[in-house]
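Left out: one protein chain. Kept in place: all the others.
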Amino acid sequence: MPEFYQYLFSGLTNGAIYAIIALGFSMLFAATDLINFAHGEFVMIGALILVTLWPVMGLPLPLAFVITVLATGILGIVFERLAIRTVKKPDPIVLVIITVGAGIFLRGVAMIIWGKTAKGAPPFSKMPPLEIGGAYLLAQSVWILGIVLATVLVMHFFYSRTLTGKAMSACAINKRAASLLGIATQRMTLLAFAVSAALGGMAGVIIAPITMNEYEMGAILGLKGFCAAMLGGLGNSWGAVVGGFALGIAEAMAVGYVSSSMKDAVAFLLLLLILYVRPTGILGGKAIARF
Amino acid sequence: MNAPKTDESARPLLALDGISKSFGGVRASHDVSFAVERKSITGLIGPNGAGKTTLFNIITGVYSKDCGSIFFDGQDLGKSPVHKRVSMGIARTFQNVELFSGMSVLENVLVGRHVRTKCGFFGAVARLPRHREEERLAQKYCMEMLDFVGMAHVAKKPAGDLPFGWQRLVEIARALASQPRLLLLDEPAAGLNAMETKQLGELLGQIRQRGVTLLLVEHDMSLTMEVCDYIAVLDQGRKIAFGTPRQIQADKAVIAAYLGQEEF
Partner (left out) sequence: MKPILRNILVYGAFIGVVAAYGLLEKSTYYLQLATFVGLNTLLAVGLNMLMGYAGQISLGHAAFYGLGAYVSGMLTVHLGWSPWATLPCALFAAGAVAYVVGLPTLRLTGYYLAMGTLGFGMIVNILFREFRRFTGGPSGLPGLPELTIGSINLSHGANALFLVWGCVIVAFFICERIVDSRMGRALRAIHYSERAAAAVGVNTASAKLAIFVFAAVIAALAGFLYAHMITFISPSTFNFLASVKLVAMVVIGGMASIWGSLLGASLLTLLPDFLHVFAEYEMIIYGLILMLVMIFFPEGLFKNLVKLYERAKNR
């Protein structure tokens, strides 16, 4: 049994990270009908900025946290302004190639700035691991779960209680109708990019202490986040959270009971499965094809 | 009228029997039955959201029906896919005209000829005499169709560059290229001016003279009343009337349905 708990804890930790990455994908898709193939790169950049600000430059952690999230958010805005709004022909195929290009570009920039060697970061606090049922839960895992949970609640509050959040939901449902009602849809798109990128940056921040941070880490995280978003139903925020945890736990169990070499394959097999069998995800997403 | 009759020529070309379709909780079609007589022009009218386009999509096979049957020339269409139905002889046009905009007008019509030609990838590369002959005949037939709708002079132009009214004619030529027995036209007069609408009415008559049966959804009432032999009226997914234009104009249920509709 302790084994099982150990896998479960590891699954919950990774799952929380997938969940917040998935949330970034999902909310952007809900607001703009666009999938950002560069999303994983925002996670990578978040992690590397945090590593630079906190362990390397010695800024206090909360300050480094806030600066990182703001910086990635601003990067999201710049990205939307330069590469998305300028597109003359917004076909999916064109946007896929542009965001893939942006991802590769950001990866290249990160390689130049931070080099090819991976960097580590210490855990947020130096508490000993908690022992539950014979298994150990790292303090960093508690931090990750707590921060993700808090973020999900804040996002929920934003969507259900604030005017901007409601306006954004309106855009997600029908852009034209929203614009007729006087909602500045262009500003909403920009905001969606900013929040989505900031969520990515935050994922980078919380993952930094438990992974090796280097310029190539984003691709795989982005893909898994997308997989989680698909699992839960693209465009559905709660779905993203559920999908993230589901993927994290499935992966941890596969690693534990099958083979560690299959870790990454699990996500992709699940992704293909969900695309083929139930493209609306577990909780149901935005309509996928409209006639 | 529901069961296919035995006498071939008296049997309707298309018979809908109890067609129902819901999307989520919304009933788009509810127990719709009517028949389209051979070589007739039948109109399908009704207020917005009455389920006309849904019915078109069910007949052509884009949507699967929840229940009911469709008989085409006495044959149950079952679940046969869209392209199969085209080769059986059901062709259609779209409400907003969907041409392959970057391809030439002639190429568009040649795609319409797809089901009556056979050349595959091997033939495309080998180009044996029979493949060349098939291509030559297809081009000839498609030019005839373009000539028939009066668009032969723009055959080489990109379809997307034509004015809207011309695109609509090209789309009709494309549908005719598959030699349909039944042609479904989804609001053929939408976006046309009075002059063009009049010419369209004449064209529909000429198409019928070629032996093609027509079923059209149309908002332009004067056109519908003028060209149609029979009219089916839908309201909120149900068929509320069927008859000749004269009968329809006098039908109480139809008047009630339309009076409830502000836009009309």
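Letters A and B mark the chains in the order given here, with residues in each chain numbered from 1 onward.
The criterion applied here is as follows: a contact is a pair of C-beta atoms (placed from the backbone, for glycine too) under 8 Å apart; a residue touches a chain by one contact, two chains touch by 3 or more.
As the structure is a prediction and not an experimental result, all values here were calculated from the model.
*Asks:* Out of B:A50, B:V105, B:M145 or B:A175, which residue would touch the omitted chain in the full complex?
*Replies:* Final answer for the missing-chain contact: B:A175.
*Asks:* Looking at the whole complex, which of B:G112, B:P188, B:G201 or B:G237 touches the chain that is not displayed?
*Replies:* From the options B:G112, B:P188, B:G201 or B:G237, the contact with the absent chain belongs to B:G112.
*Asks:* Looking at A:I20, A:L190 or A:L223, which residue reaches the missing chain?
*Replies:* Per the contact definition at the top, the residue touching the missing chain is A:L223.
*Asks:* Going by the touch rule given at the top, which residues of chain A touch the chain that is not shown?
*Replies:* Against the left-out chain, chain A lists 35, 37, 83, 86-89, 92-94, 96-98, 100-109, 111-112, 219, 223, 226-227, 230, 261-262, 264-265, 268-269, 271-272, 275-276, 279, 288-289, 291.
*Asks:* For chain B, which residues reach the chain that was dropped from this view?
*Replies:* 60, 62, 81-83, 86-87, 91-92, 94, 98-103, 107-108, 110-112, 114-115, 117, 119-121, 123-125, 127, 135, 138, 174-175, 177-178
By our rule, only the chains that are shown with their structure count from here on.
*Asks:* Rounded to the nearest whole Å, what is the centre-to-centre distance of chain A and chain B, using the mean of the C-alpha atoms as each centre?
*Replies:* Distance between chain centres: 47 Å.
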